[in-house]
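One chain of protein is taken out of this complex; the other chains stay put.
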Amino acid sequence: MPVTKAYPFEPEEAPPEYRGLPRINPLLCIGCGACANVCPPNAVIRIDDYSTGTRKIVLDVGRCIRCARCEEACPTGAIKLTREFEAATDDRNDHIEVVEMRLARCRNCGNFTDYTERQVQKVLSVIPPGILDFERVRDKLPLCSKCKKSLTIINASRVGGEWR
Amino acid sequence: MKLRSLWVFHLNTGACNGCDIEILDVLTPYHDIERLGVKLVPTPRHAHALLVTGPLTRQAYYAAKKAYDAMPSKPRIVIAVGTCACSGGIFYDSYAIRRESDRLSLEYPRKGGASEFLPVDIYIPGCPPRPEEILYGIALLKGLVEKKVKGEHYTLKELVLPRSQFNAWIELLLRERIRKEIGYFDGYALLEEFMRLVEKSNDPGEFKELVERMKDEVKDSRLRYGLDMLYKHYIEVVRMYEGILAEKKVVLGVSK
Partner (left out) sequence: MIEGFERKFGAVLEKKTLGEKKVVYAPMISQEDFPEMVKFLLSMPTVRLFTMVGTDERPFEDAFSVTYWFADWKKGEILGIRLYVPEDNPEYPSVASFHKGALWFEREVKDLLGLRAKGLPDPRRLVLPDDWPENDFPLREDFEYHSSPPGERGPQHLPKMEGTSVHAIGPYHIALDEPAHFRLFVRGEEIVGIDYRGFYSHRGIEKLARGRMNYNQVCFIAERVCGICGFCHSTAYAQALEEAGKIEVPDRARYIRTILLEFERLHSHLLWIGVAAHLTGFDTAFMKVWAVREKVMQLAERLTGNRKTYGLVVVGGVRRDLLDYRVSMIEKFIDEMREKFDEVVNFLLSARSFVDRCRDVGVLTKELAREWDANGPVARASGIDYDVRRDFPYAAYPELSFDVPVYTEGDVLARAMVRIDEVRESLSLIEQAIDAMPSGPIMAEFDEIPGGVEGISAVEAPRGENVHYVMTEDSNVIYRWRIKAATYNNLQAAPDMLRGYTIADAPLIIASIDPCYSCTERVQVVDVKTGKVSVVNLGVGLCP
């Protein structure tokens, strides 16, 4: 009794639990780089360019081992493993997905910080009401790490008066 | 060039054997790659194509180069099977791997594997690739199917935030919790459903009723357990939050 499947002449879908190719949804990604930190073979990397102020999250499907650690770690659910498995190609550039976004500017010194504008938006959206003074928090962000350190010391050494 | 039958030689440059077993599996009756005319041959001198697996260790490099040179000069096709052969895989920068390019650089497409020393014609990634993927790759080489992957470069400006304020904060806390109770795969989908209930109801009694009704509809005992845990943890967080707010009101009242 023949058991041979008709694939590749007829289409076939992978089972619903299958771990296939990862895909990033650019509307949800905030560029935090949690996926790049946990990826074992460094298939997802985070490239920062401080001269133009951009951050690129680059996913190379040809190095992915499909472990789904990125899906577990992503705080917004932007990167997910789909059920696709037909990834054969003759050009490796077909395996690359890039999401590009802008880095935030420090409101004190004007240099680029090491986080993105989208991260600021996301952080502001997850503060529950009534715990912190929302207006004051929004004015304090964004700051680069150097300015944050120096302003903290300046504010701590003041007695009374306006906080910077 | 039209290829009718493809005689391949299997070349293992230091792999873990996962891809090699899938290559053997693709010869068995369920997938039967012999329908596409593929046969394993004993020597590279009879072969049209090389099926390369493995991340190319330093020890295996010399013999692998000789096997490639031993193939007849037309058509010397090279097929890289598996993530390790396409780009070095998880071992890409180890001391025992042979690389011509820089190991630690952040360039893309990521380099490594068979393309370091051979001109590759088809890349088939996967760890290990399903037998259907290998069938698809050979069919692509022979021109029987169309290519499906495409590179993308996104520079969109808008960001979609499905939830805000309290619901967004509690979603993050519950996400971590459900990952430990029933795992990320089923848990995150269940969490979406739960958050939809949270947004629907304003009244705690009504909310509890909605959760109970969802538990009755869901047939699976583990998903019911997950919903129980989510509800319990949600109530804990709400109580803690209300406690903090109550304290703050007291403090603010005194200082004013």
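Per-chain numbering from 1; labels A and B assigned in written order.
The criterion applied here is as follows: contacts are C-beta pairs under 8 Å (C-beta built on N, C-alpha and C of every residue); 3 or more make two chains touch, one makes a residue touch a chain.
All values derive from a computational prediction rather than experimental measurement.
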Of B:L6, B:V38, B:A139 or B:L223, the one touching the omitted chain in the full complex: B:L223
Residue, one of A:C67, A:A88 or A:C147, that touches the chain absent here: A:C67
Absent chain, residues of chain A that touch it: 3, 15, 17-19, 38, 40, 65-69, 72
For chain B, the residues touching the chain missing from this view: 9-22, 24-25, 28-30, 42-44, 54-55, 57-60, 62-64, 67, 89-91, 93-99, 103-104, 127-128, 130, 179-186, 219-223, 225
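By definition in this document, only the chains that are shown with their structure count from here on.
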Whole-Å gap between the CA centroids of chain A and chain B: 17
Contacting residues of chain B [partner chain A, same complex]: 29-32, 35, 83, 86-90, 92, 106, 108-110, 112, 115, 121-127, 129-130, 132-133, 135-137, 139-140, 144-145, 147-156, 158-161, 163-166, 168-170, 172, 175, 179, 184-185, 188, 241, 244-245, 248
Chain A - residues contacting chain B, complex: 2-5, 7-9, 12, 14, 17, 21, 24, 26-28, 30, 40-43, 45, 47, 58, 60-66, 68, 71-72, 75, 77, 84-90, 92-101, 118, 121-122, 125-131
